[in-house]
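First the structure, then my questions, so here it is.
Removed from the display is one protein chain of the complex; every other protein chain stays in position.
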Amino acid sequence: MLRYIGWRIAQIFVTFFLFLTMVFLIFQAMPGDYTKQFIMNPKIPPEARQALAERLGLTGSVWDQYLHYVRNVFTGNLGISFQHYPREVWDVIKERLPRTAVLFLVADLLAFALGYPLGKYIAWRRGRISDYVVTVTGVLFYTIFTPLLAIILLFVFSNVLGWFRSGGFLTPSLWLRPPVSPQTVFLLLTATICGLLGLWAGSYFLTRRIGHPRPRAWARRGLVALGLGLAGIAWGYSGIGSYAWDIVWHMFLPVLAVTLISFGGTMLLMRDSMLEVIREDYITTAKAKGLPEKVIRDKHAARTALLPTITNFTIGLGFIVSGGIVTETMFSWKGMGLTYLEAVLQQDFPLAMGCLTFTGILVLLLHLVVDVLYAFLDPRISY
Amino acid sequence: MRKFFLVFAALGFVAAAQVLNIGIFEDLTTTNIWARIGPDATVWNTYVLGGSHGALYGSVAPTWTWLPSLADGFPSEFVEENGKWVATVKIRKGITWTDGTPLTADDVVFTFNVLLTEVGGQRMAIALGGNWPSYCPDTLLAVEKVDDYTVKFVYAEEPGLGEWTFGALGCPIVQKAYWEPKFQAALQTDDPAASLLAVVPEGEPILGGYRLVRWEPGAFAQVDKNPTYYATGESLTLYEGGGAVIDNPRLGYHFEAYGGATGPVLHELVEGPYVDSIIYPIYLNQDAAVLALQKGEIAMFLNPLGLAKGFEDRLKATPGVTIISNPPWGFRYLAFNMRREPMSYKAFRVAVATLIDREYVAESVFQGIITPMYSAVPESNPFWHNPDVKIYGKGLTHAQRVEEAVRILKEAGFSWDAEPKVINPGTRNEAVVGVLPDGTQVPAPKGFKLPDGRYCPEIELLAPSAGYDPLRATFALYIEQWMKELAIPVKANLTGFNVIVNKVWAPDGFNFDMYILGWSLGNPAFPDYLYYFWHSSQDVPDGFNTPGYRNPEYDALAEAFLKAKSVEEARPLVFKMQEMLAEDVPYVILFDTPIKEAYRADEIEFPYTEVLGGIQFVWPLTTVKALK
Partner (left out) sequence: MLISEKVKIEPLWKIRLRLAIRSLRRNWALFWESRIGPLGLGIILFFVLLMIAHPILMATVWDPRVYDPIVGFDRALVGRHPAPPSWAHPLGTDPIGRDVLSQLMWSTRSEFALGVTSALITVVIGTLIGAICAYFGGVIDTIFMRLADLVMLFPFIALLMVLRSVIHLDLWRLALVMGILSGFGGITITLKAQALTVKVKPYIEAAKVAGGSAFHIIRHHIIPNIMPLSFLYMMFNVTGAVFTEAVLSYFGLLDIRMSWGIMIHTAESAGYLGAFGQYWWLWAPPGAAITLLCFAFYLVGRGLDTVVNPRLRKR
């Protein structure tokens, strides 16, 4: 196994390098360059545009630019953004990445937490009314036009009920002299979430000694609840709790929107892969043994069926750092999705490349995680 | 940079801390003045930060009267001195920066010296880019201090309006004490312009009405009022006859211009600032901003494109919200590439212009949301607009336009294999193919030929896609349809803005047949685009003269216009230029849409709401009042 991991990491390096080259070539192939947009302003003489082009390094030969760029990436220097000149790319990403990651991480987790059990449920109850109702609801939300859903949510919760502002990730009047920046709050929230997730995963390990499944499940839940409680207290006493709460409050609507839209995908995927397993011989055996339905469903069927669902979910996690253009636009949540889109449209090559680099590394690593997980989930698979 | 002196009859100051919330659609990109006027010159940066610096002179909305801001009185006349041309400007006494020090000639001289410094073979103004070159024209040689409150400008030749009045005199002034050390440090580096642009101006002293106190990237920006603002309490009275009177009790300054107090008063504007803080929350889509406005979360939002009809209808029905409409300062147009056939033939361009029925599209298709435009200077600018230019096809019905276009083309030598004829003109069955009343069969027109007998080559009409701008896209499709009725082989290619720009301004020369785009036109007080868009010197790759219009008569007029010493001298020239453009039609000016804006009248009060371009240009908001 270790050899396998080592071999994969080597592959990741090669793939990443190919990726960089491929992206560079595509951007070079794009017509025009960043300075073209200044053509539309008669006040800016051609000499000024030329000076800008030189400063941004757009006038060297293609090969020179390529070498310069590759060298920079491997030394960790992501360059200077054209649009936000002279801010560094890393600086811009540092500002936008935390709020994107937190939002989409929470939404992805919730969508999975909703889709996974529902998928199991409707697979088991195939053909009944509840199956149809849940399926239709899932598909409906999956195929609803996203901006429409966003506006409905905003209208109901922001205008009619007045619970939320109509956009943004914080309330300006509360943040006039904050002791901490929103980026830091987002980072701390990410840490909290990851910590709780780790606790949950670890709780499986910690409670394995307990014999019976029921008390074991409760012990696990107890541990997680304890973790939550501690986190809550820590935030409350940290002095920045109210700031964190303001941000979390603003997260409600976009998270709700994304969860509703995506839970159907996980749910249906889970259902379909469960159905593959459902008529397997070992399930029939388990039923013949007289094991309770729930145990068969969860312990035997679901674990194998998890494979495609987990694959989908894990790789999907890689894309939380690339955000979602529609969500970000509709909820005024300026994140990596819009940053990347603007960078590409304006041919701000360093910034676009920076965004892609993050997504690239994360997705490549997560793919490795998924491959390793296979071996754990289905003992018949080995490397 | 223009400084608008906005005046409002103040009914006393409100004691409690007042905060206005004004929504914007994009974040700031910089707080550095050099970047903000330079490469980062976005409209959003200007909305929020435009109030912090001042200039010697500026054009005041809504009348666009040119008046002194930081200066004392008008500049002197130019006199020749040792082969150069020199004029002096006096600076008002008593203006202080936020750190308490006074504004003196040193600051003015320093600002210009930065722009005039040579770095790497070119002036800093060019290296900084953006709008700086227009404040430091090539012919400006030096700016020198005469005494603490007098400055001398030295030009290589007598400057015209473009280089002086609307050039150097509009330059924002920065504080020498704060910027000199940073400038010197920047000069030591490899790229002084880049280093200067990279400075994060913490605690920079300013002299405008509002200064930035907080910028939370991605979320909002906040400006607070400047208690040392020199113009607090200053009143500007504008008279119908064009006269203006400035009275500043704080500085003890009084100035009358253009005849002073003669005739009835048009506007009386008193500077505040009246609002303690303005917060600009960022919304990324119009629906959210509209919802926020309806809720009262914001008092108004700023959108350079104005409100779309659906939003307007919804907001009309919301109590507490007022909608206003103003003409825009820009136009959308169709351009011909006069370097190619058949666009090189004036008859062809005139025929196409005749076919274009702007009124039909405006009234029927778009139901009045667009305003047809005819002249290169929009009607909304009464001083420079020429109302009597030739309009091809004016008042004609569709059938008459077709006939007239055919006539013009035939006269110039164009021909068809099957000539277009209009059947049943003016009725529901009007068409260009069918049976005439006397029974003769009229075939569909085809085979459009150039005067030399060759068939007309395929023409591509580039226009923005429906997703980007449904108005221009639809217009393009109608133009395509009208031209096709005459068997002119045209194809409308609706594509992205970038694609059009890259095709039109292709590196080795303009590569298009016809295209539809738009311009926003800069300073309404001085339409210098009339030079840039149609002077033959701009007919170079990457230049602004996209049609390739080369008319020596027009060139002479445009040059004289830029060199004019006064707007009175320039006016007849501008009128004549519009006539020529309407006659030769390198562009067919099509339309633009009025700017509709909405605000909560129960939260914010404006000194006036009728102004070219909309109240979004009533910045730096030192004259608006908050009502809550």
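We call the chains A and B, going by the order they appear; numbering starts again at 1 in every chain.
As a convention for this text, a contact is a pair of C-beta atoms (placed from the backbone, for glycine too) under 8 Å apart; a residue touches a chain by one contact, two chains touch by 3 or more.
What you see is a predicted model, and the numbers here were worked out from it, not measured in a lab.
Shown as candidates are A:V134, A:L199, A:I247 or A:L268; the residue that touches the absent chain is A:L268. Only one of B:I33, B:L196, B:L494 or B:A582 touches the chain withheld from this view, namely B:L494. Only one of B:G320, B:P470, B:P507 or B:P541 touches the chain withheld from this view, namely B:P470.
Looking at chain A, the residues touching the absent chain are 11, 14-15, 18-19, 22-23, 26-27, 29-31, 136, 139-140, 142-148, 151-152, 155, 265, 268-269, 272-273, 275-279, 304, 307-308, 310-312, 315, 325-326, 341, 344-345, 352, 356, 359-360, 363-364, 367, 370, 374, 378, 380-381.
Take chain B: the residues that touch the chain left off the picture are 286-287, 290-291, 307-314, 363-368, 464-468, 470, 474, 477-478, 481, 493-499, 502.
We take it that only the chains that are shown with their structure count from here on.
A separation of 42 Å divides the Cα centre of chain A from that of chain B. Across the complex, chain A meets chain B through its residues 31-32, 36-49, 51-52, 55, 83-86, 95-96, 99, 151, 154-155, 158-159, 162, 165-170, 172-173, 175-177, 182, 328-334, 338, 345. For chain B in complex with chain A, the touching residues are 19, 21, 27, 29-30, 35, 39-41, 122, 126-134, 191, 193-194, 197-198, 214, 216-220, 222, 279, 281-285, 287-289, 291-292, 294-295, 297, 498-499, 501-502, 505, 519, 522, 528-529, 532-533, 542-544.
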